[in-house]
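All protein chains but one are shown in place.
By letter and in written order, the chains are A, B and C; residue numbering begins at 1 in each of them.
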Amino acid sequence: MADSDGKQADSINHATEAKIHDVARSKNEGKELTKEEKQRLRKEKKQQKKTKKDEKGPPEKEKEKPSAPAPSKPVTKSPSHKVAPVPVNASVPEPPAAAEKSAKTKAEMKAERRARQDVERSSKQGKKEGGQTSSSKPKPSPSELQPVVKRLPEHIQVDDPAALKKLAKKLERQQVPLRLDYGYKVSLFSHLHQYSRKAPPTQQISIPATVIHPSIVRLGLQYSQGIIAGSNARSVALLHAFKQVIQDYNTPPNEELSRDLVNKLSPYISFLSQCRPLSASMGNAIKYIKKEISNIPSQCKEEEAKQKLQICIDNYINEKITLASQAISKCAIEKISNGDVILVYGCSSLVNHILCDAFEKKRKFRVIVVDSRPRLEGREALRRLVKKGIQCTYVLISALSYILPEVSKVFLGAHALLANGYVMSRVGTSQIALVAKAYNVPVLVCCETYKFCERVQTDSFVSNELDDPDDLIVTRNGKTHLKDWQTVKSLGLLNLVYDVTPPDFVDLVITDLGMIPCTSVPVAYNIHVNGVLHCRVRYSQLLGLHEQIKKEYGNNVVPTFPPKKIFTLTPAEVDQRREQLEKYMQAVRQDPILGSSEMFNSFLRKAQQETQQIPTEEVQLEIYLSNGQKVKINILTSDQTEDVLEASVVFCPLQRSGL
Amino acid sequence: MTQAIHRLQETDSSVAVSSGGELFLRFISLTSLEHPDLSRCKNVMIERGELFLKKISLSREKVAKLCHTFIKDGAKILTHSSSRVVLKVLENAAADNKRFTVKLMAEKLRKLNIPVTIVLDAAVGYIMEKVDLVIVGAEGVVESGGVINKIGTYQMAVCSKAHNKPFYVVAESFKFVRLFPLNQQDVPDRFKYKADVLKTAQDLNQEHPMIDYTPPSLITLLFTDLGVLTPSAVSDELIKLYL
Amino acid sequence: MPGGDKETDLSERIEAFLTELKRCGSGTGSLRGSAETARETTALLRRITAQARWSSAGELMDLIRKEGRRMTAAQPSETTVGNMVRRVLKIIREEYARSRGSSEETDQQESLHKLLTSGGSSEDNFRQHFPHLKANVIEAINELLTELEGTTDNISMQALEHIHSNEVIMTIGRSRTVEAFLKDAARKRKFHVIVAECAPFCQGHEMATSLSKEDIETTVIPDAAIFAVMSRVNKVIIGTQTVLANGGLRAVNGTHTLALAAKHHSTPLVVCAPMFKLSPQFPNEEDTFHKFVSPHEVLPFSEGEILSKVNAHCPVFDYVPPELITLFISNIGGNAPSYIYRLMSELYHPEDHEQ
Partner (left out) sequence: MAGKAGKQNRARKAAAEQDEGEQPLQAVLIADSFNRRLFPITKDQPRALLPLANVSMIDYTLEFLTSTGVQETFVFCCWMSNKIKEHLQKSKWCRPTSPNTVHIITSDLYRSLGDVLRDVDAKTLVRSDFLLVYGDVVSNIDVSQALQEHRQRRKIEKNISVMTMIFKESSPGHKTRCEEDDIMVAMDGKSKRVLHYQRAQSLKKLQFPMNIFHSGSDEFEIRYDLLDCHISICSPQVAELFTDNFDYQTRNDFVRGILVSEEILGNQIHMHVTKDGYGARVSNLLMYDSVSSDMIRRWIYPITPETNFAGHEGQSCTHSRHNVYREPGVSLGLGSQMEENVLIGRNTVIGANCTISNTVIGANCVIGDNVILDRAYIWNRVHIANNVKVQQSVICDGGEVKQGVTLNEQCVLAYNVVVGPDITLPGGTVLSMHHPDEEDEDDDDDEFMSDDNAVGLNKDKTKHKVFNPADVGAEGRGYRWKASSLEDTEEDELAECIWGPVLNPDPDSDSSSQVSSGFDGPSYPASPEPDDVKVFQNEVHGTLQRGLDENIGCDNLVLEINSLKYAYNITLKEVMQILTRVVLEFPFHQQGVEITTSQYTSHLLPLLKKWSPVFKNYVKRVQDHMDCLASIEEVFLERDTRWAALVKVLMNMYQLEILEEEAIMRWFSQAATSDKSRQLRKNQGLLKFIQWLEEAEESSEGDE
């Protein structure tokens, strides 16, 4: 049955893909683009109607297409991400949460358009602000829209019936069982799912093993039962499961592996997110895999393709997790000095690893393990550390303010690092950071870069996860007060899983790139996790830059530039070249001399403003000097702080040499 | 008598003197009314004077007693300049065989073999991170509950606030003075500068002040012979006295 | 003490009370509300006054001091006992003063003023014998008792002044006062209460169940989630174990975190504390301040092996500095933390502080 639909989907895909690329290639401004976008989307909807009963086609397409130029839109117009932009030609790897690829409905379309208008509005403000010197701190508003527009994961819109219906529809399309909510939910969290351990997702499963691969089912159960917990463990497990899947996968006739495999994965993923909402790390992992898969050239053999993927996944695990943790612990050990008293919370595999390393490095320190009900993961950490022979003390989180005065450093693990510098982690972490701040004890967060994610969030409500409320029930000397809480309608149990820690509580984030402050998380993210589209530049522009650089610094330093092609390019080739260009830019950026060179930066700046249609115009800036007098200076919107200063200095009594 | 006090103030411009004097004055005047006969009145005044002195000398002991429970074993104490009361307090603590180390304190402590390290005023910020609590004496305690003390106290207080370290003031009650400075500028010059300076110097801005004012918000507790007081309690005491 | 059935009976009662106090310590804070303890203490003291042999106020005071010390020793963490003893002592002083005619003198707080006025010390008298003193004292103590009876109601009466409709209120652990407070408010208004369970004892659960019975919308959260949820809370209303002389609190474990979180979100922190919880104690590092129960609460004995290498602590109380507290609600109305010391000086006589 899949064939026919497959064919359909296939053809459609071809059509639209082509479109993407000329969308991508035509470097026209946002409006046209959006127009195009709209018609394209409209087309899509038609198709969708056409292929109602169709199994996996639409969601697939939806995922492929909208995700392509879509994330670009908001960002392109956001004056925010000026920090270390990485140019990416045209189409873009799907955003992480594309993992939960929501099938579009009218509602969402509207939402999208509305959002786009918002973005435009905001960008207008952006223009106004554009005058001032380019502030490198991410302005949340536009980036916040991103999730609204694109990827509001199903698990955080439970309160919206439409979304729920959609979810249900999608699930049954994918033959994935829908889990039933459980128990009274706290009004504040009505938008989140709340499942019970006792009702595992496989209950409703009528062995649709046809759709869901057994290893995935197993994994799902392990997630939902909390057998596999901790974002590292989870993502590793996921990757292994996928390896299994890929192993057992074979392309149906007249299907393209690169496309069909992704289709295959999609229901799995939504099944897993049913079992337990995906973690950011998993999101990134999935994104990576999909990228890899879709990058597989159609002509290459199935076997070798599989081989390739297997290797990719292994590499991913190796680089992003194993090596990363080693790198981190190398850094972190620097920060552990003899006689330290280190406070850790819960059971972060990374932090444990660090401590053990430090201990083997003969550092003398004491560890205080703080733990919290209901999970009591700390005990596990405690066991491990004690086994190692590290001297430990164990308290509950309520005793925090008692124990803290003797602490000299706080090491925390993280579940994800958000783009606005907030740290998402096991609930309670923020509390510890808070108290630590009060006792001014430095707080260090350890986190691999692959856990960075571009979501932003300022409190623990918007996107979170609810665990089984029954875990809170406890029996003390014979009495169980909450035994029948279900029956009392006015009584609710809230078992949050994560919370977010404001960056101002965190002194330092230790990543595999070294130590960075919370605020520069997005930088790291954009450079190393994926190239978010910041600006689009023409091949020719880049070539120009290249030439310039060559002039400036001579041939040897400059990385090789991808060769020019004469004939119009096939999509594949475009992609290929895009990657080459990306690599090239990365290379330039990483080069100490070039990366910091004024020429390069100004080039990027220019490019950015072009893409965001902020015309460099001359504006007047009024400066009130300390001695009360007021001066007016004219500057370009493209000017940077230094320039402005330069300009203003003229009026000041100070010597220029002072600068 | 009032003149006498004034003269005293002229010679030595310490807050304590003025406050003490003022109190003494009041102390005596409280009684003098009910004795019409001057000679009897005199004797009364004199003996009351004696009493007054006795009380004052007692008070230091009292303070020390109150305060040493706050010094826990092995504490690191930062103190400022040299105050007899503070010294007393530390003596007691030492006698109570508690072990603590003191920063920035006079030789006298060495004799009690209390480990002492002298630090520069400038290094207060650096040292603050290590100390457990700050104890300073006071020239005078003003109505706001703030204290007037040797210059440098204020920065110390600010610093300790920043590090959430307790900042204790030790002062006998006769140092309470009816004065309500709003800020450093508001502290009367006669306290800020030496008496002779006041006479000689033409531009006070050039002179270096002797004391500064520490606002109550920075003070954790005051130990006085009236008991342990919160800053706000001080004004209460003064009100009770003068109103 | 001398023989005679009265005395023995009395001493029996005291013994019983002591053992009772001792038992209170174990596990979940006090088995009974501190209000009850206060009442019992006072009743006991009254009995002492009535039955024990004493000829003058001085003797009586010594007697009561002696017993008081024993009681406080029995359960140092239960400051209520000590407070009640002080109250009674104060009463005796007053009564004595009154019967001596010269009023207000002895109960004058030591102050500059006294430093100036008072001639001789006040302790040498108290030796004279007044026939009707006993009756008066007992009378006064009865008044105190009645006052104690009323406290909780007095406090909960003010509930409506502080709780509006549809507010989200957070509390921690279980305080009978707060419970009454909220329930009282619930009779008029609907609001949402979030209870931090306050591990390891989880009194919070008890609290939550009893609140939800009054159908107040109640939510139990683990302690770890306090900060996460705080941003949606309008008011934090907590009880306390003791109010310290500087306006700080000695409250159940975890309160400090709660207070800090409230501060961070600048959420008002209201403390419901009856007067008898005021104690002239200051938060010095006196080691009696903290109280630890068996680590078994946090780490079960059956953990086995590692226990010998691990130190587990389970403190019961937290110190909350006054600057984190917005308001005290006592049975005589609301006060700012800075005002506590004043109440203190009204309630107790400075000479009784140390004991």
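The rule is short, and it goes like this: a contact is a pair of C-beta atoms (placed from the backbone, for glycine too) under 8 Å apart; a residue touches a chain by one contact, two chains touch by 3 or more.
Source: prediction; values computed, not measured.
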Inset, instruction - Would you mind spotting which of B:G49, B:P115 or B:P188 touches the chain that isn't drawn? - result: B:P115
Inset, instruction - Among C:E20, C:E59, C:E167 or C:E351, single out the residue that touches the unshown chain. - result: C:E20
Legend entry - Omitted-chain contact residue, chosen from C:A97, C:V293 or C:L343: C:V293
Inset, instruction - Go through chain C and note every residue touching the omitted chain. - result: 8-9, 11-13, 15-16, 19-20, 22-23, 25-26, 73, 285, 287-288, 290, 292-296, 300-305, 307-308, 311-312
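Going forward, only the chains that are shown with their structure count from here on.
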Legend entry - Pair of chains joined by more contacts [C-beta pairs], A-C or A-B: A-C
Legend entry - Distance between the centres, which are taken as Cα means, of chain B and chain A, whole angstrom: 59
Legend entry - chain A: positions in contact with at least two other chains: 438
Legend entry - Residues of chain A touching chain C in the complex: 186-188, 371-374, 379, 382-383, 386-387, 391-403, 426-428, 430-431, 434-435, 438, 459-461, 472-474, 476-477, 481-482, 485, 488-496, 499-500
Inset, instruction - Give every residue of chain B touching chain C within the complex, in rising order. - result: 23, 26-27, 30, 51, 55, 69-70, 72, 75, 173, 176, 220-221, 226-230, 232-233, 236-238, 240-241
Legend entry - In the complex, chain A residues that touch chain B: 438-440
